[in-house]
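Every protein chain but one is kept in place in this view of the complex.
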Amino acid sequence: MPIKLPPGTSASTHASAVKEMQRVVGADWVFTSEEDLDTYRDAYSIRWGHDDEYLASAAVAPTSVEEVQAIVRIANKYKIPIYPISTGKNLTYGGSAPTYSGSIVLDLKRMNRVLEVDEKRAFALVEPGCSYFDLYRYVKDKGLKVWIDCPDPGWGSPIGNALDHGVGYTASQFRDHWGAHCGMEVVTPTGEIMRTGMGALPNAKTWQEYKYGVGPHVDGLFAQSNFGIVTKMGFWLMPQPEAWLTGTVNVPKYSDFIPLVEHCNYLEDAMIATGQAIYSSGLGGPQNAAEVQALMANRYPTLPELDAYAEKKGVPAWRVKLQFYGPPEVIQARWEYAQERISKAIPGTTFTNFEALPMPLTEAQEKTHHLVNFGIPNMAIFASMARQPGDADPKDGHTDFFAVCPRTGEAVFKALKLVYDTQTELGVPITASPFRGPVTWHHKVFFMGAPAVDSQRNDPAFNRRMRTLYDAYVKKFSDAGFPPYRTNPGAQDLLAAQFSFNNNVLLKFQEALKDGIDPNGILAPGRYGVWPKRLRTKRA
Amino acid sequence: MKALIAVLGAVISLAGTAAPVFAADAGQLALGKEKFDYWCDTCHAPDPREAGRYLPGTASLNAKYNGSRPGALVDRTDLLPPYVELVIRKGMEGMPFFRKTEISDAEMKAIAAYLSRNTRQ
Amino acid sequence: MKKIIAAVGIVVGLCGAGVVSAAEPGQIARGQEKFDYWCATCHAGDPREGGRYLPGTASLNAKYKGERPGALADRTDLLPPYIKLVIRRGMEAMPFFRKTEISDAEMDDIAAYLARNTKQP
Partner (left out) sequence: MPIKLPPGISAAAFAEAVKEFQGAVGADWVFTSEDDLDTYRDAYSISWGHDDEYLASAAVAPDTVEQVQAVVRIANKYKIPLYAISTGKNLTYGGSAPTYSGSVVVDLKRMKRVLKVDDKRNFALVEPGCSYYDLYQHIKDRGLKVWIDCPDPGWGSPIGNALDHGVGYTASPFRDHWGSHCGMEVVLPNGEIMRTGMGASPTSDTWQDYKYGVGPHVDGLFAQGNFGIVTKMGFWLFPQPESWMTGTVHVPKYSDYSALVDHCNYLEDAHLATGQTMYGSNLGGPGVIATPEYRALMANGWPTIEQLDAYAAQRKVPAWRAKLQFYGPEKAVRASWAYAQRRISAAIPGATFTDIEFATLPLSPAQEKTHHLVNFGIPNMAIFQIVARPPAGPNNANPYDGHTDFFAVVSRSGSEVFRAMKAVYDVQKELKIDPITATPFSSPVTWHHKVFFMAAGGVGNQRGDAEHNRRMRALYAAYIEKMAAAGFPAYRTNPGAQDLLVKQFSFNNNALLKFQEALKDAVDPNGIMSPGRYGLWPKQLRGKKA
């Protein structure tokens, strides 16, 4: 007996559905025990232990598209909601738990094949259970000269990540994982297999090259969504560059950040510095913590105050690490151009930390470089939560908040102040700082992080405070025009509600579409605020 | 349609020399020039590579008339307004017709007046 | 949950002397293969092994401050039940693993591999 049945479903109906699913995938691959279902909880949930934590009633793990179809048909027959996960490692954004408690999790981890990697036409086709590690190993074992683009945690799924608007670290257009996808196979909510774009044409070889096919594009409907179960997906890959070059630009004044961003935008959009530009400030960091606190003692400092502070400290207020990929002579010329352009525009600019290396990195170089900038998956990011020296009680997880912010210095300043204002208003310790740089995972917008919201699996009261804080970030940042680019299931209704143009007409349109293709409302109800008709009253 | 336009063209070519056929005021001619420059000039400006834009209209009329008439419409002295209007609304070979949302009737008349400003009786 | 795990950890910590579980070499090899695939990305020997900063090893180094090795493969005090508990229940920021990732048989193999040097008290 599962702990949590889907609302409105009797135990016997659930048992019948489970039995039918066992017949499809084998008894070993249907999970209903408490112990097994515990592994489908969201390990980083800030709802952990709360009454409204998201819990599955069962999990089923198919190994083929046909099995996925069969499960979808059973779910329709019994009107039981199912929630697909790929590698289930979307931690901080929901992990392996459903968005609607009582759903049966459809765990696609066993479908982990790399189906094709074409070096010459530079694309890959994979299944949802395939991880970045798996794809990387495949490419490496075959000696193919292409790079993948991965986010921080290497165990995630290229498909799952792209579907949730995930982002990465290499050249401009590959960092946007959804943007770099090309072609899908989907099992629809009624159990049909569909291929999108050129995949719909039986003899076409361009499924992973040309996104559109003919007629309306439906791909977008499967991102952050519940319109189908993606069982295959293609990605454009970056050809392995000959070399990599980096140099850091340092500008003296705090307000120099505004022209600095403009020039970096140019270098990125004109495809001169296609690598990730990494912004930071020489005035932040733990060594300056006391002074920064003092600077913000009464109120958030003004721009002239920040300029004066930078001058007093005598260190460059902002720096940006530029990265270039390409043949050595080309990237050298591009870096020289960047220096000429920025020196001319911003007085007092200096250039440091120059380095150029042929690609691929040697093993020794791999030890000292930021691997994701080279398309090498790893797990280093988990250091942010793992125990640091002197850390007695490490957190059990965290919930990220990254706001979409225009690529201008002015907008970044506004977003930085907003963190301060939110923390002040909520009376939580001020961890805001005017010296936090924007994150450049996406090539056309900045993401502004708010300080991490942690979770503790044994401390429901702590988690409750974190939920309040997190919701405040969602609301206040959206009000100011900086909504987060993704969020955990607990905040998806709230976030979707912020996109309120013309009485949330976009959401109404999405729901009308949803009703058109998922009449029984069985697929991932509530994901990103889209509820099927029969559950629309459940909206938070 | 092409036959109709050809007939009209022939009638117009029979029209003689002497005084301008239509009296247009300066404002109308200015509007006509402005709209010609906006809508027609991209294909019908004087030099087939004027400002680098290869001009298919002028090139085509050069090929058609072999020097017997200027290829550029603004240099013509034999165009009559009804003909210009007919070509605008009915098109001519690869040149499609124009809708009133593109060129209104008043603008079309101004273009016609502009292109026939040198046409004599 | 953390408490249960801590309790098991203490029990395990008390163990000493001869090898606790007799695993056949095949099982240990399979366990190493799965450990390398699933666990080594965070728990390999050197915190910057292969350039991959290893948060698991770093965290355990910080926890044990040299009393025990940070790298799991170097431990001589791990017992299979404890390993299995951490795999299925997680530990702090390390989330738990599902059977679709590490099956029960594979988990037994990993446990056997990591306990291969654990001696009886």
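Think of it as A, B and C in the order they're written, each chain with its own count starting at 1.
Going forward, a residue touches a chain if its C-beta (ideal position, glycine included) is under 8 Å from a C-beta of that chain, and two chains touch if they have at least 3 such contacts.
Please read all numbers here as calculations on a predicted model, not as lab measurements.
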| item | value |
| --- | --- |
| In the full complex, displayed partners of the excluded chain | A, B |
| Sole contact to the chain not displayed, among A:D36, A:E262 or A:E305 | A:E262 |
| Residue among A:V25, A:L144, A:M238 or A:L260 that touches the chain left out of view | A:M238 |
| Candidate in contact with the missing chain, chosen from A:G199, A:P252, A:P301 or A:P394 | A:G199 |
| Contact with the hidden chain (one of A:V214, A:A290 or A:A461) | A:V214 |
| On subunit A, residues whose C-beta touches the chain left out of the figure | 120-122, 165, 171-173, 178-179, 182, 188, 192-196, 198-206, 209-227, 236, 238-239, 241, 262, 265-266, 269-272, 274, 325-327, 329-330, 332-334, 336-337, 404-408, 411, 442, 444-445, 478-487, 492, 495-496, 498-502, 504-510, 512-513, 515-517, 528-530 |
| On subunit B, residues whose C-beta touches the chain left out of the figure | 1-3, 42-43, 49, 51-57, 59-60, 63-64, 89-91, 93-102 |
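Definition applied: only the chains that are shown with their structure count from here on.
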| item | value |
| --- | --- |
| Arrangement of touching chains [line / ring / star / complete / other] | other |
| CA centroid of subunit A to CA centroid of subunit C, Å | 29 |
| Computed distance of Cα centres, subunit C from subunit B, in Å | 86 |
| Centre-of-Cα separation between subunit B and subunit A, whole angstrom | 59 |
| Residue list for subunit B, restricted to those that touch at least two other chains | none |
| Multi-partner residues of subunit C (at least 2 other chains) | none |
| Touching residues (chain side subunit C, partner subunit A) in the complex | 1-3, 37, 41-42, 48, 50-56, 58-60, 62-63, 88-90, 92-101 |
| Of all residues in subunit A, those that touch subunit C in their complex | 29, 31, 35-36, 38-41, 43-44, 59, 61, 87-89, 91, 95-96, 107, 109-110, 129, 133, 154-155, 361, 363, 365-369, 371, 376, 378-383, 385-391, 394-398, 457-458 |
